[in-house]
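Of the protein chains in this complex, one is absent; all others appear in place.
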Amino acid sequence: MTKSSAQLIDQGLLADHNDKLAARVQADYDALGSMLARRGQDIERLTTLAQGFAVAVPSWGAGTGGTRFARFAGRGEPRNVFEKLEDCGVIHQLTQATPAVSLHFPWDKVGDARELRQAGEALGLGFDAVNSNTFSDAVGQEHSYKFGSLTANSAAAREQAIAHNIECIELGRAIGSKALTVWVGDGANFPGQHNLRGALERYLDSMRAIYAALPDDWNVFIEHKLFEPAFYATTIADWGTSFACATELGPKAKCLVDLGHHAPNTNIEMIVARLAQFGKLGGFHFNDSKYGDDDLDSGSINPFQLFLVFNELADAAERDGAAFKPSYMLDQSHNVTDPIESLMSSAVEVQRAYIQSALVDRAALAGHQQGNDALQAAQTLKAAFRTDVGPILAMARIRSGGAADPVAAYRASGYRDRAASARPARAGASSSGIV
Amino acid sequence: MTKSSAQLIDQGLLADHNDKLAARVQADYDALGSMLARRGQDIERLTTLAQGFAVAVPSWGAGTGGTRFARFAGRGEPRNVFEKLEDCGVIHQLTQATPAVSLHFPWDKVGDARELRQAGEALGLGFDAVNSNTFSDAVGQEHSYKFGSLTANSAAAREQAIAHNIECIELGRAIGSKALTVWVGDGANFPGQHNLRGALERYLDSMRAIYAALPDDWNVFIEHKLFEPAFYATTIADWGTSFACATELGPKAKCLVDLGHHAPNTNIEMIVARLAQFGKLGGFHFNDSKYGDDDLDSGSINPFQLFLVFNELADAAERDGAAFKPSYMLDQSHNVTDPIESLMSSAVEVQRAYIQSALVDRAALAGHQQGNDALQAAQTLKAAFRTDVGPILAMARIRSGGAADPVAAYRASGYRDRAASARPARAGASSSGIV
Amino acid sequence: MTKSSAQLIDQGLLADHNDKLAARVQADYDALGSMLARRGQDIERLTTLAQGFAVAVPSWGAGTGGTRFARFAGRGEPRNVFEKLEDCGVIHQLTQATPAVSLHFPWDKVGDARELRQAGEALGLGFDAVNSNTFSDAVGQEHSYKFGSLTANSAAAREQAIAHNIECIELGRAIGSKALTVWVGDGANFPGQHNLRGALERYLDSMRAIYAALPDDWNVFIEHKLFEPAFYATTIADWGTSFACATELGPKAKCLVDLGHHAPNTNIEMIVARLAQFGKLGGFHFNDSKYGDDDLDSGSINPFQLFLVFNELADAAERDGAAFKPSYMLDQSHNVTDPIESLMSSAVEVQRAYIQSALVDRAALAGHQQGNDALQAAQTLKAAFRTDVGPILAMARIRSGGAADPVAAYRASGYRDRAASARPARAGASSSGIV
Partner (left out) sequence: MTKSSAQLIDQGLLADHNDKLAARVQADYDALGSMLARRGQDIERLTTLAQGFAVAVPSWGAGTGGTRFARFAGRGEPRNVFEKLEDCGVIHQLTQATPAVSLHFPWDKVGDARELRQAGEALGLGFDAVNSNTFSDAVGQEHSYKFGSLTANSAAAREQAIAHNIECIELGRAIGSKALTVWVGDGANFPGQHNLRGALERYLDSMRAIYAALPDDWNVFIEHKLFEPAFYATTIADWGTSFACATELGPKAKCLVDLGHHAPNTNIEMIVARLAQFGKLGGFHFNDSKYGDDDLDSGSINPFQLFLVFNELADAAERDGAAFKPSYMLDQSHNVTDPIESLMSSAVEVQRAYIQSALVDRAALAGHQQGNDALQAAQTLKAAFRTDVGPILAMARIRSGGAADPVAAYRASGYRDRAASARPARAGASSSGIV
């Protein structure tokens, strides 16, 4: 049952792909290298950084997403966690940027955790934070979450939700995860439906029980979201609430920033700076949005914002050193693309922002800031952002054993066709777990 | 099979309910009447207006809604259009404010339209605008709408979508409807996915074919929506596009305003005024929202906005007289309430805004406006809005044969329990058609 | 120089005004009282509450506001703090709801604080929180705040801003104030202009110096605002930052909520609930807005939101008892109305929301919440909100010595005409301090 990467995308095919593109990549790389050298930048430093970059992929991202109106299934969608892992294996094989997978329970629960772990290892994949689910009712669940989970008025529903989260920790422990991400959709659709303060008190009580079950080397990430599925008041709606709760809970509790979970016009990079400053930045769910929690491909709508987020991360890394290690994950809903293609190109897009942020001349920036030279400070960021670091990313992939052009290599491989044969569509199959 | 209203809520129970409340309603009515008289307002005029008010209910509103994350089914949900009609019959029986139902195809399609018409008549229900659906794929549909319907690049998909709309007109004709509402979710999730102009050209071509099939006494309503299910660009995203298309198509094409389909901060009552001024206001889908297309109960979030919309309708009615007859419908998604209760209280809420707007002293308002007395102009509106017209609405219901307190009467009737017995839950039943 | 209230609006005129309206107010009061009695509510309890209500007015509110495009001056605008106090005296005389004034320095600074205090006392006015100003440069100021004040890169500018705030405390002490409100517009117009984290570090350092100068019985209120005058990043942009800073500073530091200082779609009443829960709710700047910091009259755009804020305050008062005493102030910009009229009707509007919130049947609400009866919970709030408590407010004013209809009495008094004579317009006079 366990497959290796070599069984996903043929190594010979991959080598051919890279051979064909090698000369062009090298020429572009050299041209860019010369341009960067004229700016005092060493392209090799950046390529090494690119090779060291990693962002996790969520197991649920391998399936086609949907909206409340419809889900238009894709071909060859994975039917279980092992098939999801294979798809994630392809993504990592070709991008060399996604060495870990984030599981979602109960969907990804299997009887034998060792089997999972081995399947991951064979594909070169580890396991990132685990995710609990209390935003929908699992089959056979005793108490419904229709009126809330960790915040429910019903003590039984709360206990059930707490127990599920604790089980997630156990499941994660068995596969080597080190964090639990808790997102609850709990909230109200009507003014008056909830006692707003009471709901947060219950949330904190529930989270204290979960926190108590965390192993010493684990973190719990609190993920806030403005709205949806609750449409009037969401209990953990903003970073302020997330921060206050993480502070109440203790040092293992941190805040997770999903780029699509904010009010319109919010300056997200400033939230990142605030959480870093106060020691509570746990990690990210990367995606992009134009309206709400659109879960679009990272960097597809506002790539400059993604860069500015990484600019704050670069600032924090400079200040806090190795202690600063937020967790990175993609979290997208792929409604009109092949999920593997979207996840590959999104991983590259996040990596791109990381390398662009590494290009910022931080000393010059600090000088312009100190001198109130707003124009040159802005231009210093723009100069880094405008740099087309594509050749660096391609070279990093080639050097690490990935594909010069992941999407092209993937399409050439026929992987999706094989998956479509091996995984026939199930009638009436519905969406499973979009966060 | 065909039931009458009398079979839904027992008339004796209803009479008892009203008897019990009669004294209190009368006392409140008299107290309010005296207060209004001191302001020069005749309460009887308002009660008569309230008795004449009508708003349609959508057949799909009788079922529990859902989000992309989950649907938490309710008890006794209707399983077909006849059961939906029964629920709508209850709503009208108790509120006397919802004499028409708006059907949604293909879900509500039946073999014999006469049967539908008779079922409606027995319940005192007529049929409002019919609604087509091309935002999801129907079972057995030849061409998928994954990449659009009326705007699809595929000519076959477009033809299929056009044919479906024309069939909706035929189905509507058979039951006495006089309008087709067209909402398409068509759009793009990525910059570049669509040629924005090309998509609208295809939309117009498709709509011209549908328009050509309209009977002489029909209208087609174009419903715009900012986003969801498309998350980067929606083809019919705003009233400007809706208006331009309705103008292109001809006099039978009008614009439909759903209160939840606008960008944040939009002044919706001004859009209403604009469409009325330019002769293109077709009608409304009433609901309320705080974030996006939340489809919350009408007036539950911002009741003053609902009043201001009706204030514009009152202005238009004063200017344009009987020619001004926009279509009113509720369009909500009930996720945490009994849909019948939400639709009843929402119908009352819309009726309330209508009566409050009838309380506006329009001559005084015009005088303050002419004199640039912004404060007194604002207070003139507020004075009407602040008036608790509840006793008028209760009296209107009693006089028309409805319930003094529709929700209380409904709860007392045991209707939902009977429905739960008669309509056992289907395993895995999913949502059906939320607009 | 010092005037008494009696010199502002003639007591005989006021008595005549009330006499003329007395019968109607009494009749309405009796009618409402009977309706409330049928709901189990005692109107006298509410009238007593209304008589005890107070909201402060800002000295700057007495002048006409403006936008960056223009200021259209009104007639008879106050030219100094003493004339502002007179206008505030009128407001309190007629509404009996605004017994304190909030001063803004340097504009309201005078040589002799006793004179100010006496002027206030003669008019029945005390002094609420004092406000510092570092969002514009004062005449003759040594260091400009063009690039920030408490967060400036320039140590000299920061020291100057700190010293000004400490001086404000001294000035406030002399007139009996007990709190300093600090709003800084500091921020950046370009990505890169600020080191976001560095700016907040400087802010905290500056605030620590100010905090250290607070008398024992004082508070400092941190006022956040999303944007304007900074248009890319505002240092204290949201309640999360305000809360984190107030926590860093200590127990005397609390957060101030201005209703117009939030991102679109923000649920403000939930922020109120959060700050109350975590013991950091300092107070309010009341106004209303549709787009940004529009500073419109309280309750003029979304009166239900104002009610929901007071519903949270009622919840907190029930939980925390007498210890819960947030500070209330109006903060509006009056561009098209007579500021005195706007402040009077806004004070009444805030008082109205307070009384409506006192009408909420909290036991019933808690029961519906506990039973997940969202519909009846929502209706419980709506029942209170819909009640036209105007007769209660009028009766409270009459009983306290104010005017049955403050705007009508004011217009009848000819006060503005007298002010226009006494205070001739200054050529080129510009706006003074809109927050």
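First chain written, first letter: the chains are A, B and C, and each begins at residue 1.
In this text, contacts are C-beta pairs under 8 Å (C-beta built on N, C-alpha and C of every residue); 3 or more make two chains touch, one makes a residue touch a chain.
These numbers were taken from a predicted model, which means no experiment stands behind them.
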| item | value |
| --- | --- |
| Residue among C:D297, C:D331 or C:D388 touching the omitted chain | C:D297 |
| Residue among B:S132, B:Q160, B:T380 or B:S413 touching the omitted chain | B:T380 |
| Identified contact with the non-displayed chain, of C:G63, C:G120, C:G185 or C:G282 | C:G185 |
| Those residues of chain C which, in the complete complex, touch the missing chain | 65-70, 72, 135-137, 144-147, 185, 188-191, 193, 226-229, 231-232, 264, 289-292, 294-297, 300-301, 333, 335-337, 428, 430-431, 434 |
| Where the unshown chain meets chain B, residue by residue | 146-147, 153, 188-198, 200-201, 226-227, 232-233, 237-241, 243-244, 247, 262-267, 269-271, 273-274, 276-278, 304, 308, 311-312, 315-316, 319, 365-366, 368-372, 374-375, 377-382 |
| Where the unshown chain meets chain A, residue by residue | 24, 27-28, 31-32, 34-35, 38, 264-265, 267, 290-291, 297, 300-305, 336-338, 341-342, 345, 372, 374-376, 378-379, 382, 385-388, 390, 407 |
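By our rule, only the chains that are shown with their structure count from here on.
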| item | value |
| --- | --- |
| Gap in Å, rounded to a whole number, between the CA centres of chain C and chain B | 39 |
| Interchain centroid distance [CA atoms averaged], chain A/chain C, Å | 43 |
| Shared-contact residues (touching 2 or more other chains) in chain C | 264-265, 267, 304, 372, 374-375, 378-379, 382 |
